[in-house]
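Dropping the structure in here first, questions after.
Just one protein chain is left out here, and the rest sit where they should.
Order as written gives the chain letters A and B; numbering starts at 1 within each chain.
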Amino acid sequence: MNALACDEVTVTYGETVALREVSVAFDPGRIHAVVGQNGAGKTTFARVCAGIVRPTSGRLTIGDQPVPVGNVRASRACGVELVHQSFALPPSFTVAEALEFGSTRRTNLVYSRRTLETRWRTHLEALDVPARLGDRIRDLPVETQQGVEIARALVGDAKLLILDEPTAVLAPLAIEQLFARLRRLSASGVTVLVILHKIREVLAIAETVSVLRAGRLVEALVPRASLDPASLARAIVGSADAELPAIGAERTSADAEGTRNVALALSSVSTRAVAGGPGLANVSLAVACGEIVGIAGVEGNGQRTLVDALAARVPFAAGSLQLGGHDVTGVSLLERRGHGLRIIPFERNIEGLSLASALWQNWSARLLVIGRLLRLIDPPRLRATSRTVLERWGVRFGSVDQNAGTLSGGNAQKVVLAREIDDDASVIVAAQPTRGLDISAMAFVWRALREARDRGCGVIVISSDLDELFDISDRIVVFVSGRIVAEFRPPYDVRIVGEALTAAHA
Amino acid sequence: MSARLFPVARALAYVAIALVACAIVFQLAGYPSAGMFAAIVEGAFLAPHAIVHTIRWAMPLFVTALGVLVAFRCGYFNIGAQGQFYLGAIAAGLTADALHAGPPVLVIPLVLAAGIAGGALWALWPGLLRVLSGTDEVITTLMGNFIAILALAYVTSGPLKDGSGSGEVAAARPVADGLRLSTSSGVSLSILAIVIVVGGLMWLLVDRTAFGVLGSLAGRNPVMVVWQGARSGRIAIGAFLFSGALAGLAGALELLGPSGRLLSGFAPTLGFGAVLVALVSGLSVSAATVASVFFGGLAAASLYLPVIAGFPAAAIDIINAAITLVITARAWPSALRRRASASS
Partner (left out) sequence: MIAAIAAILQSATPLIYVALGGMIAARAGIWNLGLEGLMIAGACAAVVGTKQSGSAGVGVMCAIVVCVLGSALLWFAIEKLRAHPVIAGLGISGLGLGGTDLAIQAMYGNEGSVHAPRSLPQLGAAAGDFAGCSVLVVAMPFVVAALWVLLRRTRFGLQLSACGEHPFAARSVGIDPVRMRLVALAIGGVLCAFGGTELALGRLQIFSTGMTAGRGYMAFAAVVFGAMDPIGTAGAAAFFSLVEYLGIKGQLVFGNAAPPELVLSLPYIATVLGVWISSRLRGGAAALSELRDY
């Protein structure tokens, strides 16, 4: 008997094919991993299994019973539950309410707050989630939120638990705890299906591995014993793809430090906390011209605050900022951009581009903000220039009048790069620049950043992917809770750097 | 069908659907809908002088709608056009009254400027509340409409009251003859010239200035322009000021044009009519010219219907409301069975 089986599942969104005739059958009681790079269709696959996404064609069988597709209630009734990558928990709910609202247990119509908390206390404690039932979701730290999310998924009688990229927001120590929890679940009879994209994690937890690439299932249920990291990597990426970045790609020759100009200097900067993380605490960082500094750290440790502070969105409580020798501490973002500051923001679709606006407008925004608002501009010339620039950057598009939202992730990011990495840029802050991109787009981004560095820009790259940082950074600093706790130079040791990431977590 | 024509075709289709639904409603209410629609077309275009009436209403609709579309393009739902129109008329009326003895060559521009200022100020305070405190402008501008209606009632029954009038509606003293820009027909070369110039200027603003393009970006994604360093507060205030100014100008033109005096509660549906024109024209200046004529025709018909044809004027309000309901629709009902709801 199979815990869950998909038969010829295909999902298309308009022209894009997210999943192509995927057929696989997971046997019960084991931990299965489904891997692939960004855009391979992993989340779509998970959501099809859970009934949230209705496939264009294909069948779903749970426990050998055919189940209607695209029907969450049917899937849940058969014991399939999904833990989402960005948790499906309303932020204003308390933990008890979050557990209650999706529950299908029969209860009284009306409850009091105390009854509700009592009802869910044992469940939460059995799962060892360190949260009080009266806490609001938005006040909990990320790992605890994930614990509540898992608890929510286990409220019913879950027979198959699917976890969508659960490790993306966790520090190495928390990942270990998560894996231990998954092993306990598997031992108690629950089938676990975990979506991952790091080979290291797969090797740590999976009993079988299935690989998705560009919507197709290229490997199914490979047992752990016969796993070979190199061939697994090839299966994920596709051996035909020649854009695999070489480990240890060349960096600029190590110039004597003192002779290089300083592109950006933060001196003893402290700020208050922001929505996405703690405030900066006495951060001092200098980025030289022609240097890439990597900022490592688990998400939510001050990287967001750093970018907000550089973008003048949060004021400095203490300290100063210098760009190319000029003090720009109290100065607006526009003026800082005038000094050559460029930011590739975290959220490409919200902060970087206006998806419903034309490409030429998105690209021209940088020029339009300079100068008087009521001045006349020349749209035909802007259209022509943007077309030339975007073509030079290899963006695939039909017309500069088409909306930015019609581009794929990689192409959209190229538009952002084309706009930000202009001739006047001297400091480039790239926040998670390769998130959500496939491997060839990632390689493109790295090449662009390296070229900017070679031209003399100072570059800051923020990433939660250590492999990426090791590959591209001339120097790595580690952020924990808003302060810099360590600095490393190549060659980087993943164990030592990984330990630094969790240094202050206890 | 080309990508640019599709939204136009869709808008027209929805207008047609709304009209059909209204026809059904009228029939159910006991009015012969075929006769009703025939009367509307007569009132708008076919009857003697109908075209004049239509143009007479199309012009203030156009000017006000330009203001609405500037604000909407920048992402701000300024639905207070009616109030800004009234405040413009009030300011113009007070100025015309105070300067009634002056030379028209000087006074008329001052009166128009006062109208512009009055409307702009009445849009400024909701704009400031939005920029400084994040107060949503939908409610504030709506409330501003009601307050402006009362302000007009006060002005026409108090300071500017026409002592000689005995009608039911409070009316102010008429504007000096020399200051009038048109007869009561409302259509004259001077007003037409002003409207055309304003239309040209607004096209320039929307299409050929940094404000226009940045505002359009900000309207689609306010976060992104901030990350580019734009001062979104200035864009916002500019949007509110321009939209109020245009509505106020329309009010001043009404005063110096067809109305000749301030009347309590005159042109009561102009504000929402302008919002409708802006929406139907897809926030485009060129399309707004056509849409204004269409809705100007409806406005002319709304006076014709009860007087000549014996139908209730409320029918036009219903048609306008039905179009409003569906004009922003983006989907056809049948195509809405979403097969794949979330994206990966």
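We take it that contacts are C-beta pairs under 8 Å (C-beta built on N, C-alpha and C of every residue); 3 or more make two chains touch, one makes a residue touch a chain.
Note that the structure is predicted; figures quoted are calculated from it, not measured.
Trainee: Please pick, from A:92, A:118, A:268 or A:406, the residue that touches the omitted chain in the full complex.
Mentor: A:92
Trainee: Check the options B:130, B:173 or B:220 and report the residue that touches the missing chain.
Mentor: Checking the options B:130, B:173 or B:220, the one contacting the hidden chain is B:130.
Trainee: So one chain is hidden, and I want to know which residue out of B:38, B:150 or B:197 touches that hidden chain in the complete assembly.
Mentor: Result: among the candidates, B:150 touches the missing chain.
Trainee: Suppose we count only contacts with the excluded chain; which residues of subunit A make the list?
Mentor: Touch set of subunit A with respect to the missing chain: 50-52, 72-73, 76, 82, 84, 86, 88-93, 97, 100-103, 107, 109-113.
Trainee: Residue by residue, what part of subunit B touches the chain that was omitted?
Mentor: 25-26, 29-31, 77, 79, 129-130, 133-136, 138-140, 142-144, 146-147, 150-151, 153-154, 158, 272, 275, 279, 312, 314-315, 317-318, 320-331, 333, 336, 341-343
Basically, only the chains that are shown with their structure count from here on.
Trainee: What is the distance, in whole Å, between the centres of subunit A and subunit B, each centre taken as the mean of its C-alpha atoms?
Mentor: About 46 Å separates the centre of subunit A from that of subunit B.
Trainee: What part of subunit A is in contact with subunit B in the complex they form?
Mentor: 11-13, 18, 39, 41-44, 47, 52-56, 70, 311, 313, 332-334, 336-337, 343, 345, 350-357, 361-362, 364-366, 368-369, 371-379
Trainee: Residue numbers of subunit B touching subunit A in their complex, please.
Mentor: By the definition above, subunit B touches subunit A via 204-205, 207-211, 213-214, 216-217, 220-221, 223-231, 234-235, 238, 339-344.
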